[in-house]
Each structure stands twice: as C-alpha cells, then as structure tokens.
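With one protein chain held back, the other chains of the complex are shown just where they sit.
Right after this comes chain A.
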Amino acid sequence: MSSRTLPLLFINLGGEMLYILDQRLRAQNIPADKAKKVMNDIITTMFNKKFLEELFKPQELYSKKALRTVFDRLAHASIMRLNQASMDKLYDLMTMAFKYQVLLCPRPKDLLLVSFNHMDAIKDFVKDTPSILSQVDETYRQLIEMYTPLSSGEFQLIRQTLLIFFQDMHIRVSIFLKDKVQNSNGRFVLPTSGPVPHGTQVPGLIRIFSCTGEEITRLKFNNGGNYAAALREGSYDIFGDRVTKLGTNMYSISRPVETHMSGTSKNSAQHTKVSAAPNPLAKEELNLLARLMGGLEVQKPGNADTGFRINLFATDEEEEEALISRPDELSYGVINIQATKDQQANAELAKIMGEFTESGDQSPTACSKGDDLLAMMDGL
C-alpha cells in the first residue's frame, strides 16, 4: 500500500479536531483569549518543524492505537483538558468525518483538495499570528511538493490505504444523520446523482468504431442514476477555490456535536485482533511521539488560574454516563505509558527522552525539560 498516506491522514484528522474544539470552546463560552491560546498552541504543535519532518518521511501508516495517542497529546498541547469520554467522542467524530470525506471524494486526487480545505481553515484560525502562519505556509509547500506530481493511480492507492485504516467503522454521528448523509446503520449514503468527477463523462454512451477509426454507431443506454456534467476543477495552489465542500467546517453553534454509542450494529464492531507480539513499528511510532513532545512547550498541568476543561457532551453527568456505557469493542486502547507491561517500549521511550537531553540543540534547562516531559507522559 502507499507509504505517503500518513501526512494526509494526520493533517485532515487534525483539521477536523480543530473544527470540533473551536465549536466546543464557543459553546462553553470560554473567554476569547483563552480559546485563542488553545487553538494557537495546538496548531503550533501540529506544524512543528521536526514533527512534520518525521511525518513526511515515506512510511507505513501508524497503528490505530499509536495515532490515537498522538492526537491525545495534541489535544492536550495547551491549557485545555479533556476527560477520557470526551476525548473518545472527539476522536470518533474526527475519524468518521474524515472517513466520510475519503469515501465521497469524487476522484482520488480530490483528497488533496479536501486537505487544502482543512489547511485553508487552519490558516484562517491563525491569520493574526505571523509566526504560526509561516509554519502553515511551509506545510502547504511540502504538501504541494509531495503530492501534486502523483498520478491518479497513486492517489487511488493512498485512498485505498486510508479506507483499510477506516474499515468497519460505522459510528453514527448526529450531524450526519440529520443531514441524511449517513444511514441509521452507520453507513454513508452514496448518491447515484450529481456531477460526475472531473475527467469523467456522464455514463450512457457506447461508441463503436470501424477499423479505420471512424465512428460507425452511437448507442445510448439508461445509466440508472441522475448524473450531471462535471464541475470545474479545484485549485491545487496555496491559494484558490477548491470547489469541493468536503473538508470545510460543517459545525456551528446551532449544530451540536453528538454521537450515538448504543445500537451500533454487531458487524460494525469487527476489529482485527490486536497482535500480542511486539510491534515492529513501535520504535517509529515512538519517534513521532517523541518529536511531538520535543515541539511542546512545558505547560504546568492543571493550573487553577489558566487551565480549564472542555466537555464534548451537554453535561458532566452525560460525560460520565458515556464513559461507563461505551462498548468494549469501541475502546481505542490508548497507550498508557505508566501502565504498560511492555518493558521494551518503556525503555525505548526513556532512551528517546534521554536523547533529547543530550542533543546539542536543547536549551540549558534540557535535563529538567526531559524530566518534565516524561512526567507528563506518565500522566497520559
């Protein structure tokens, strides 16, 4: 499968996370300056140079567990806190939204346009902060450099790799159910109408040619749908009209974010058994995590003056209830470093932390920074 999938997965999931957090920050009436700080901190961490370097290397997709841990860290990159139930719900919404976008992409190359829609929105979040803005612009350039030369076949392979990652996920999302883009069984609606993708003709025509290349017959057939001609192509530049709405922010104050846990059909909970054998990818995943730590400024956790908690549910009671009633098969198995029995993984992480304190480009307080980071990891 494609080794160029991870950057797109990360950026699009990150974008969805920011949409949801932005909506919740407003809904909970968090003061504007605090809300802005949270958004800025998360975006700064997301686009940290070293982190992106690691991300853009050709590699296999991370395991679901590892990716969830990365996003856990990202969500906690600032003064905001989330309980387990809210974090679970946040991740459900992010993943189902991106799965929807990947499935509905008219052609595989449009996946890049979806990514640009997310990038455009992120750029808008930080438009007042030049330092972060330049990081975002740099990422646009990296995306364009890496993805615009790819053929349609290579994009399809990326898309197929993503679809394997999202296989069997059928969590019902209230906003999708309301808009009738998702059925009550959790499957997305695939319309047999609307514009065809750019480069495709409306189905319905058979042309027969003679041996000399002249068209001898034209036959029409019923295509069983209600298709229209393709729309114009979206822009693949840093600026431009992307044309597609996939990847734009679908949330607003009036559209609450809820998910349904109960009634998820049995079939949808088929996850591949997690192998008990040591994961050979663990080192790479830890590398990325470590890079993410490295880009993080030490925040004093739980400071009563500045810290606050975000709830993805309407009330605290609902949040507690959701945690208790979450079906086992839908748990993400987030890596809890403190509790892990995998001595090797723990040792690896400690070693990487150690590397940070020894390398030249650390500040004079490197040792304490390493300790602080490790302490924060333990609290995950």
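Definition applied: contacts are C-beta pairs under 8 Å (C-beta built on N, C-alpha and C of every residue); 3 or more make two chains touch, one makes a residue touch a chain; residues count from 1.
We take it that contacts and distances are computed from a predicted model.
Novice: Of the options "Tubulin--tyrosine ligase-like protein 9", "WD repeat domain 54", "BHLH domain-containing protein" or "Probable D-lactate dehydrogenase, mitochondrial", which is the UniProt protein name for the chain that has been left out of view?
Specialist: UniProt lists the chain left out of the view as "WD repeat domain 54".
Novice: Among A:R187, A:K245 or A:R309, which residue is in touch with the absent chain?
Specialist: A:R187
Novice: Out of A:L103, A:M146, A:L177 or A:L323, which residue would touch the omitted chain in the full complex?
Specialist: A:L103
Novice: Which one, A:Q142, A:Q156, A:S174 or A:N311, makes contact with the chain that was left out?
Specialist: A:Q156
Novice: List the chain A residues touching the unshown chain?
Specialist: Chain A touches the missing chain through residues 1-3, 103, 106-108, 151-154, 156, 159-160, 163-164, 167-168, 170, 183, 187-190, 192, 196-197, 199-211, 213, 217, 219, 221-225, 227, 267, 270, 272, 275, 277, 280.
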